[in-house]
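With one protein chain removed, the remaining protein chains of the complex are shown where they sit.
As written, the chains take the letters A, B and C, and residue 1 is the first residue of each chain.
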Amino acid sequence: MIEAPDLSLAALTPLISLFGAACIGVLIEAFAPRESRHPAQVAVALVGTVGGLVSTLVLAGTRDGNDVTAGGALAVDGAGLFLQATIAGLGALSILLFAERALDPARSSFVAAAAVPAGSPRDRELLTADRVQTEVYPLATFAIGGMMLFVAANDLLIMFVALEVLSLPLYLISGLARRRRLLSQEAAVKYFLLGAFASAFFLYGLALVYGATGSVRLSTIQESVATAGGDTLMVLGLALLIVGLMFKASVAPFHTWTPDVYQGAPTPVTAFMAACTKVAAFGAILRLLYVGFGTDEWTWRPLVYGIAIVSMVVGAVLGLTQTDLKRMLAYSSIAHAGFLLTGVLGFDAAGESPGLSATLFYLLVYGLTTLGAFAVLTMVRDGDGEATHLSQWAGLAQRSPVVAAVMTLFLLALAGIPLTSGFTGKFAVFRAAIDDGAWPLAVVALLASAVAAFFYLRVVVLMYFSEPVAGGPTVGVPGLPTTIVLAVTAAATLVLGVVPGSVLDLAGQAANLVG
Amino acid sequence: MNSFPFLLLMIVVPAVGAAVVAALPRGRDLLAKQISLGVSLVVLLLAVLATAAFDTDGDRFQLTSSVSWIEDFGVSFALGVDGIALVMLLLVGVLVPVVIGASWDDEPVGTRSMTVFFAWILLLEAMMVGVFAATDVFLFYVFFEAMLVPMYFLIGSFGGPRRQYAAVKFFLYSLVGGLIMLAAVIGLYVVSANQGEGSFAFEVLNAIDIDPDVQKLLFLGFFVAFAIKAPLVPLHTWLPDAGAEAPVGGAVLLVGVLDKVGTFGFLRYCLPLFPDASRDFAPYVLALAVAGVLYAALLAMGQSDMKRLVSYTSVAHFGFIALGIFAFTTEAGTGAVLYMVNHGIATGLLFLVVGMLIARGGSRRIADYGGVAAQAPVLAGVFLVAGLASLALPGTNSFVSEFLVLIGSYPTRPVFTILATVGIILAALYVLLMYQRTMHGPARGLMDGQGLAADAGEPAGPAGGTGATAATATATATATATATATATRTRRVPDLSRREIAVVAPLVALILVLGVYPQPLIDLIEPAVAATVGDVGGDPGGVVPDVDTSGAETEAGN
Amino acid sequence: MDTVPADGLLSASWLLIALPLAGAAVLLLGGRRTDRWGHLLGTATVAAAFVVALACTLQLDERQVAVDLFTFIDSGSLDVRAGLLFDPLSAVFALLITGVGALIHVYSIGYMAHDPRRRRFFAYLNLFVAAMLLLVLGDNYVALYVGWEGVGLASYLLIAFWHERPAAATAAKKAFIMNRVGDVGLALAIFVMFAQLGTVTYEGVFGSVGLLAGGTVTAIGLLLLLGACGKSGQFPLQAWLPDAMEGPTPVSALIHAATMVTAGVYLIARSAPIYDLTETARTVVLCVGAVTLMIGAIAGCAYDDIKKVLAYSTVSQIGYMFLAVGLGPVGYAAAIAHLLTHGFFKAGLFLGAGSVMHAMDDQVDMRRFGGLAKKLPVTFVTFGLGYLALIGFPFLSGYWTKDAIIEAALDRGGVSGWVLGGVAVLGAGLTAFYMTRLMLMTFFGKARWAPSAPGRPTPHPHESPSVMTAPMVLLSIGSVAAGFLLVQAFPLVEWLAPVFGEPEEAEHVVAPALVGIAVTAVMALGVLAAWLFVGRREVPVVAPERVSVVTRAARKALYADAINESLFMRPGQWLTRALVWVDNRGVDGAVNGMAAALGGSSARLGRAQTGFVRTYALGMLGGAVLVAGALLAVTAG
Partner (left out) sequence: MSLTHYLVLAAILFTIGAVGVLVRRNAIVVFMCVELMLNSVNLTLVTFARATGTIDGQIMAFFVMVVAAAEVVVGLAIIMSIYRTRRSASVDDANLLKY
């Protein structure tokens, strides 16, 4: 007998909002005349993401207690909603970055026609053409929807589907840079091949867990783990699942794609990936580890402990010698993944420990800060697009003090200097880790952040303490979208550093996972 | 009067002042300077009024105020001062106007604007007040780290030729220490949370009992941060670089006040919070302190760069301060705190004078000077006063503090004290060597234009000096000429200008007055130190003599 | 005898310090405005201080008076008050300092008349007088220490007064540093007193020093001795004193002959209650005194620099005083008496030397003098009287006071008594030798005058102005009479009795008369020898190179500088250079090396990021295997 699964439409509103917007975007792409596509696409994507944000917030405000819906495949809990709201908000900001038309003389960061071979006469012709690519908006909206689904998935299969829904559009839009197309295409190929490879691991892990427990529902897996303990099949499955998720979160040693893809992808896309993908991936990691394998902590705990250290060290140390800002921020993202894992560790299933709320908060502030940093990168340009080589930033503060100041703010936040959001976040996760007795990990993390601080500082040194080079880059005057992004992220970075109380409260209240 | 928010105002006023100055359009340098000076004088006034409102017989912490800040972390914006913090605030209040006055005619490097310089100075002042006035460990940490930023920019933007290296080194050293301390700060919170409500309030933390092993770890966490900041050997190598490359005003605040946070931290946090660990580690700390006294003094003698030399002398002085703190006697502790104040004044003056000399000669190398005393007697005189204060000659303020430190340390730690007294001789050596080489003898080197040819290879820009005035311009101009052409012409070194005299006069006066009548400061400091010594298990009343003399001579025969 | 609070004029005895200090302050702060009358103010303040000192001394019927001024340092159980103690001992010193000081101020008006920085010279002199008075008037060891280092500073400033001359600057630094070495001893002594007794006042320490263990008292005594050696130029810290002659001559007269260098004697005499309890420390004092006495006398025989000879003479004479205080209660008063007479005649001698230099275009090489007696009659006479007093010509000052010391040394009895007495007598002979040599080379024989520098005219000696000769005359009167006055007429022993106790009637080993005769005979031998070696022959203008080992050693002041150099200076410089290297390469190098290592490993690890997809995939697969393996290992284990 088949029963219709219970389905709370209210709980699905955010997802519907996103996926709906994406579908409308596809339709616009198909039917709207070319001239009106861009504004329409931007509007739809923004409505979708902001709608997703608002509906998530409304949902969070009105819901009573935690819930699972869609036949138990989706979790509607505090952490899920917090992460969904974070992703939707960061996604909306990313869409704004995509929509910026004032900075590039060619009016967009995205290629006019992806199918035209790079470097061909037609390509050169199109480079200066006013034509813009608008497929990125529905693609990005799909990706955001996928991410929001990812963090709410209460079922490994849904998780897998969400993983693909968020990944596939990302593969595509990574390859859509208007300038330096070869790099962009290379990034797309690498991301795609490795991403597919990682998905296969995740999937195989899913299959093994299914084989071990007979179910892919996280709650069922937990029960099974609690009663049966971990047999080899399940442990292998867990390992492979972790591999798949760590890949998305760009945690070392599964980070190798990150620098290449971050560097090659169009900068707004990099910003989007760095901010939103990280949030989504950690949402899934939290859910998998605590909801699915929460009773099996002792198995994966040492592993995550080790991975966290490796990731922090690799990110911090490798970042030292980078000369490209985007690559440097990629390594920074790897190091931050390690810091986030310390927060993940500082959480026990009983929910007493502040690890979950700390991780949620950290994800929010990291997303905002890194998005802002990449947004600044889009503004500093030379004749061939963004000037991302470090040496080009020398003396920037004297050309453009405001941009340099904003960038410095983001860099200080990434370095975790007090009175910026980055410090509050770091403090929160390290407190969680130490509270849980993992103080050696916290000490390693702190030393790693000191090392990482060196390369953040190097940028500040260049901007402020070096004399400008002749023929250096120009700082473009941003249009409204980028201005909004910078204003929001910079204000958030400062506010969450000085008076983080209310947001911490929010994260604290949101810190629960439904099983 | 006690409810008046002195401390809050002392943070807010300069912070707002910094914002105002930073917002001034370019080219309004004079206005920026006037605003900065005004603001810093207001802070000084507030500090003095706060001192007047402070009751030496009252509670340990006074002028307190507390507002909940980040509830989730149990953090309050809690301010309050004991005598130790209060005298440090006075020092901040005195030094900042002096520094602003001393930097009045400075020319920035490159195309930078001096308004920014003054904005950073004011912001730094706000942070420094905060770090001393915080009674919440978290708040203290926030100021402790945030303080780095203005200093970093002061060194990096307005410093000497190797300013980038120095600024980054300074920042990273301090950051490493700070981050290790952060771990301990969190650990402290966790410990307090395990014993009830988690809190960062100093008074709560002071009352809890911590397991000795945990204490050791936490102590080390705090200690490393403070030992870097103070700095103790072997964590000192950032200071000579930072001190040498920083602009003179920045160097004064860096060595005069900023680094005191380290020793202040020993006294405020390490000792009271971790008394057992402090006792266990005291011999090692003392060994480092004494090693620093001797090692840094010898190194100071070997320097060829005046600002590096002064920086090394500070390392030696910090050794004395650490000795006083970890001797665990009221006398030595009082001496150490007094030393912190006096060192700020004396070394501040020394840096200022050296800066004025550098502004005239355009070089930091000792070998480039000679015979200045004959041409600029007032400059030489002030230099001598600063130097004598630095070698703790009786009659100068430093003597009182050094004497208290040593006499207070001797009863509990005779061996370390005896070793440290050797530092007294070394101090005389490095001060007088520098004085003789620059001020005495026949005019030579840059002073008669001969050293320029040899020096022309180096960047001839202003070496971060006070007022890269006409002297430097001449130096640069003549540097291009051949040595033989300029050798015959002796250039006169101008003596101190009225502004410069006005800048150094308050410090000279303080050196002499506090050298003769230090008791008011001691009265402020002593209760707080006694309480701290009591926390760590010493006798707050002072050293108990080995021999009971109450019986007087009647027992002499026994 | 108990100390009583001061009243009347005595309670104003702080004026003694305040007057010269105020003078110094006005002159230093006033700047060039005070150039015209600065020297007069400086002299007036010291003269006024002398008047105060005299009045106070006359008022001193209670014999020990305390003046409590204000709290200097009060922390914990340490309570240091700015307090003065006016007792016979400090009164004697105050009179000496202000009296001789005032005379030398007057002399300096003339001597420094042509120096553009005369005002500052007077300021420093005033500063010195103030510090010296604090040293002798303080009622506790800390006040003494403050004055102690204060005179060190004044001495530094004055030696380096002509700081364009590198030798002067170096000598000043050397003086300060070597003094500091001694000061450390004094400081440590204070620390020990505080740690043991909880007090640093004379009253407190002397009251309870008896409770201390013998070893501790000895330690205190030895540490105080170290301080005394530094300030008084005693072995092994004597090397700075002759170099200090680079200062203007009035400075040498006041500071490096009459007052400051005797502070060591004052310190030991003041600390008599401590030394009374420790035979060991006293013996060391004795040895130091005897050794220094000989070093000074031997070196004095070889030098050609008139001021250096006088300086070594000072070293030697202070050796006598140390010898005396080392003898214990019998010697204290004798030492102070010798100190006072020495103050007169040595100051007079220095002023005379200054007058000679004044005449000889500031030359000091006696080989270029000769035959000056006629040209400088007043100088010759006053100098001659000082000379006679110094060598112990019968019934002049030196005779009385030096004899007393030699007697006391012999009275010690036993071998040590004979040895010490013998040394003292021998020293007297040597004194006679080198002083006669000095007299002969300077005032007698042929004129060997030469230009002070190429291009300068040969000097035409002329007598100094009366503002300079008057103090010389007064001092020479003191040189003649003081000994008799202090030993016979108004015995200093009795005046000082409240401090050192009533003198015991010593049992004489050798009859005093016999000692007198013997000493006079040895003195005569010395004079004769000098005449034989110097007076009869032509004095070569250039010192002969081929001389005996002894002479060569004496010319190098028995290699004191060489020893200091090889033991401290060179190793110190070497150590400094080594440490600078260690700090730059080792300590800082470790930090920079760590940074470089991080950067290097970063670059090396970065090579793993090859850009090849397949390598990345391999890395991921490896990671996956590791993760799986780790998890399995944890589960299995």
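The rule is simple: a residue touches a chain if its C-beta (ideal position, glycine included) is under 8 Å from a C-beta of that chain, and two chains touch if they have at least 3 such contacts.
Small disclaimer: the values here were computed from a predicted structure and weren't measured.
S.K.: For the chain omitted from this view, which of the shown chains does it touch?
M.R.: Taken over the complete structure, the missing chain's partners among displayed chains are A, C.
S.K.: Thinking of the whole complex, not just what is shown, which of A:164, A:231, A:382 or A:505 touches the missing chain?
M.R.: Spelled out, the listed residue whose C-beta touches the missing chain is A:164.
S.K.: Can you say which of A:59, A:95 or A:188 touches the chain missing from this structure?
M.R.: Residue touching the absent chain, from the options given: A:188.
S.K.: Which residue from A:50, A:118 or A:390 sits in contact with the chain not drawn here?
M.R.: A:118
S.K.: May I ask you to list the residues on chain C that touch the chain which is not drawn?
M.R.: Residues 606-607, 609-614, 617-618, 621 of chain C touch the chain that is not shown.
S.K.: Over the whole complex, note the residues of chain A touching the chain we left out.
M.R.: Residues 114-115, 117-119, 157, 160-161, 164, 168, 171-172, 175, 181-183, 185-190, 192-193, 196-197, 199-200, 203-204, 206-208, 210-211, 214-216, 259-261, 263-264 of chain A touch the chain absent from view.
Basically, only the chains that are shown with their structure count from here on.
S.K.: Any chance you could check whether B-C or A-B wins on number of contacting C-beta pairs?
M.R.: Result: the pair with more contacts is B-C.
S.K.: Approximately how many whole Å separate the CA-defined centres of chain A and chain C?
M.R.: 78
S.K.: If you average the CA atoms of chain B and of chain C, how far apart do the two points sit, in angstrom?
M.R.: Chain B and chain C have C-alpha centres separated by 35 Å.
S.K.: Quick one: chain A and chain B, Cα centre-to-centre, how many Å?
M.R.: The separation of the two C-alpha centroids amounts to 44 Å.
S.K.: Give the residues of chain B that touch two or more other chains, as numbers and ranges in rising order.
M.R.: none
S.K.: Residues touching two or more other chains, restricted to chain C: which are they?
M.R.: In chain C, no residue touches two or more other chains.
S.K.: Which residues, counting only chain B, touch chain A once they are in their complex?
M.R.: That would be residues 69-73, 110-112, 141-146, 148-149, 152-153, 156-157, 163-164, 167-168, 171-172, 175-176, 179-180, 182-183, 186-187, 189-190, 193, 217 of chain B.
S.K.: Quick check: in the complex, which residue numbers of chain A touch chain C?
M.R.: 189-190, 193-194, 197-198, 201, 230, 232, 235-236, 238-240, 242-243, 247, 253-254, 256-257, 259-260, 298-300, 302-303, 306-307, 314, 317-322, 451, 454
S.K.: Which stretch or stretches of chain A touch chain B in the complex?
M.R.: Where chain A meets chain B, its residues are 354, 357, 398, 412, 415-419, 423-424, 427-428, 430-431, 434-435, 439, 442-443, 446-447, 449-450, 453-454, 457-458, 460-461, 464-467, 499-501, 504-505, 508.
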